[in-house]
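Shown here: the complex without one of its protein chains, the others still in place.
Letters A and B mark the chains as written, and numbering starts fresh at 1 in each.
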Amino acid sequence: MKIYDAVVIGAGVTGCAVARELSRHEGRFLVAERAPDVCEGTSKANSAIIHAGFDAEPGTLKAEMNVRGNLMMDRLSKELDIPFKRIGALVVCLREEELPKLRDLYDRGIENGVPGLSLLSGDEARAIEPNLTDEVCGVLLAKSSGVVCPFELTLGLGESAAINGVEFLFDTKVSGLRRDGELWAVETGRGDILAKTVVNAAGVYAGELHNMVCGDKLHITPRKGEYCLLDKTAGGHVSHTVFQLPGKLGKGVLVSPTVHGNLLVGPTAMDVDDPETAATTAGGLKEVAEKSGWAVKNVPMRQVITSFMGLRAHEGKDDFILGESVEGFFDAAGIESPGLTSAPAIGEHIAKLIAEKLGLKPNRSFEPIRSGVPKVAEMPIAERAALIEKDPRYGNIICRCEEVSEGEILDAVKGVLGAKTLDGVKRRTRAGMGRCQAGFCSPRVMEILSRELSLDLTEIRKSGKDSQIVLEKTRKEVGPNGA
Amino acid sequence: MEHDIVIIGGGPAGLAAAIAAKEAGADDVLILEREKELGGILNQCIHNGFGLHTFKEELTGPEYAARYIEKARELKIPCLLSTTVVDLQREGGGVTVTSVSRQDGLLQTRTKAVILAMGCRERPRGALNIPGTRPAGIFSAGTAQRLVNLEGYMPGRRVVILGSGDIGLIMARRMTLEGAKVLCVAELQPYSGGLKRNIVQCLDDYGIPLKLSHTVVDIRGKERVSGVTIAKVGQDLKPIPGTEEEFECDTLLLSVGLLPENELSRAVGVDLAPVTGGPIVNESLETNIPGVFACGNVLHVHDLVDYVSQEAAQAGRNAAGYVLGRRASGGAGIPLVPAGAVRYTVPCTVDPARMDSEAVVRFRVGRNMRRAVVTLKAGDKELLRKKRPVMAPGEMEQLIIKRDWLTGSEGSLTLEAREEE
Partner (left out) sequence: MAFVELTCISCPLGCPLRVETDDEGRVLSVTGNTCRRGEEYGRKEVTAPTRTVTSTVRLTGGGSPVVSVRTREDIPKGKIFDVMAAIRSASVAAPVHIGDVVIPDIAGTGVDLIATAEREAV
């Protein structure tokens, strides 16, 4: 039986980052994921911000990982061929008497080692961000803040790991963990997996996993946040990520351009019991709409194209839990905000601990470069024409809103960690993410998936195994007796 | 490549525009169509009821389209199929059309005139911000229609439909005939936007309840829809707490409105009207960009395809006139201002110097009215007064303006609809 040097549980951004960093070493590594794809849990639905790092308490792991993760992002985005824009963030203060709190935030940022911080007056801020409301009386500008696509970051990390030999097992839920001599036996529906070390990167399930084997119990509370995503025509409403300074009115919501040019508004924050919950609520969506107007005026909420809900894995101690909690069991738990930003640094941190423990040698053939699906619509005309001439399928437009071609969808399906579902294609290519929300392209994408994966249309799923899209043929084959 | 007129879209609007342009003497007309066959959305509208005005018989969508496709073929109008236009830019006196396809690759076509005939798209769930989960089993009615009628697959077995637009009503019947159980059709407004005939023949015939002043307030189900909650809404169209009713179903179809598809119009700099979402046009159906015309559902959403064909033919003739130098271009003319219950008019301006002896004005009202009166005024002078026993938001109205009426008129024209006093 195969014995892995490390099994990473969870193919979210943290798990994939750990996996990629592990693959810089020689060894056998595996990622086990309960969902059919990477990035199906907390990594999927969040604010998509690469935080500067002024928020976390100095001296915490959150502060350290955030600042380090932010620094790593330029190089990482180039190596992984993923979009990342350092658009800067504005933390706005709406009440004169709360200005000292803005100053505190600035001081904390300086202490955490955040570059590019400055304090602006309301008018100075409105000069660079004209849609800030008149109530804005002071602003912390953080130039190093940015936006990323959480899915592409996770997929990029995952595919890079896979290119460098890490195995991925999807649809594989870990049901138990037990010691087997010097090893861990990871119990799954596919049988036991033996490993020298285990990494707990299970997101909202990290508490459950940790508590199977550790004496000191973790309590991870899924904290729900609801968001609205607006059409690209609204994407230019602000040019920075606009946060509100938590104040008398409460926490507020952020208003930010996304890396793809839409406008994102949210999140609400509510603790929930059910880590499987995925429902938005009328109240939550109303709250998003109301609070959007506190710091930014005239947010065109009529241009909402979709709303969604994300979970954050909040741990009671309010810091990341990183490191070897029991012999050979490494936690990367309690990864709430700024988890997306911190993931690359967490990956480095955990991989280093494991490499030291097992004495792993460096992987001299490590390939840092990974290519994503080409964005044909964004190419210069001549380049696009040449590509279509080489492979005409790049000229066959499947998603009209986001202008995604058949060639790009095929790339997504045939990728290192290829798409198997409608959502998988959507996240890799943006087919179905536009203003018609897949009304036009879903039957066409289903046909491509059916052809490429040799499945009947009834076997094509939106994401999970029970998310069948069409249920049966209207006209069945008629036998010779008419049966 | 160079052409006189490029028509974007080979559905009912594009076909009628192409035919009319050719018949009016424009020789060099090209249709660009993104699907592998002509006909547009009509190909999936297999129900009957098309063409009563044009052909005096009831055709199905594909049959109606076929009449125009045949005519276009007779006239030898060239079409590039499976070809998606990705950009439109003004260049010199004309427009450069960038398109892509498998067979021809990336093409940049220079043209003197463009007719925008891209049609419309359905409003998705997100636009309504319906709370709940995001499982499989939520379809716009048109997507479901395509799956059933063209792909031959059933998207669900127990169905709730939100929105009583005609596509939703048609799909209620279609799904029922295919063995699905349609539990109800919920409509936010206190009236249906669909045709009476469809309410009777698609819902009443099969005992499907139409719940007016109701909406979906929750969607349940982790992976596939397992149920929806419907509640009554008050006059403010907000759900009334305590009126919730749960339905167990595997499918939610949305028929909640259509939006003109104007990405390309925007790219070329066409001004859009906020009410219709379509281009602002003059009486020649020409936009603010000289030589760029618009017709059909990309201009404003129509109720009957017959009117799309009529309007598109007008755009085709005018585009031909433009490229043949027979018709003046640019310059707005007299503004046509909607008043009372009139929500919008197409065109927005009328130029007596340029127009033919008559111009068609198409419009919609914003509420149901009985014993209505429609008036057209130039300043205080009443040019036209028409009684209408009933007017409804779901039905497009039209009237004719005669050039003679406008001699000596200045200022603006006002088109008003109101209840009779």
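In this text, a contact is a pair of C-beta atoms (placed from the backbone, for glycine too) under 8 Å apart; a residue touches a chain by one contact, two chains touch by 3 or more.
Every value quoted in this text rests on a predicted model; they were computed, and no experiment measured them.
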(message) Given that one chain is not shown, which residue among B:Ala24, B:Ala66 or B:Ile240 touches it?
(response) B:Ala66
(request) Could you tell which one of B:Asn43, B:Ser164 or B:Thr251 touches the chain left off the display? (result) B:Asn43
(message) One chain isn't shown here. Among B:Ile199, B:Val305 or B:Ala417, which residue touches it?
(response) B:Ile199
(message) To test your reading of the contact rule: which positions on chain A touch the chain that is missing from view?
(response) 473-475, 477-478, 482
(message) Take the complete complex as the reference. Which residues in chain B touch the chain that isn't displayed?
(response) 43, 46-48, 58-60, 62-63, 66, 148-152, 177-178, 195-197, 199-201, 204-205, 389-390, 392, 395
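One rule holds for everything that comes next: only the chains that are shown with their structure count from here on.
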(message) Taking the mean of the CA coordinates per chain, how far is chain A from chain B in Å?
(response) 38
(request) Show which residues of chain A lie in contact with chain B when the two form their complex. (result) 228-229, 276, 278-282, 284-285, 304-308, 377, 381, 384-385, 388-389, 392-397, 400-401, 403, 405-406, 435-440, 442-443, 447, 457-458, 461-475
(message) Which residues of chain B touch chain A once you look at their complex with the stated criterion?
(response) 34, 82, 84, 86, 98, 100-106, 108, 121-122, 124-127, 129, 131-137, 139-140, 142-143, 146-148, 151-157, 178, 217-220, 222-224, 239, 250, 263
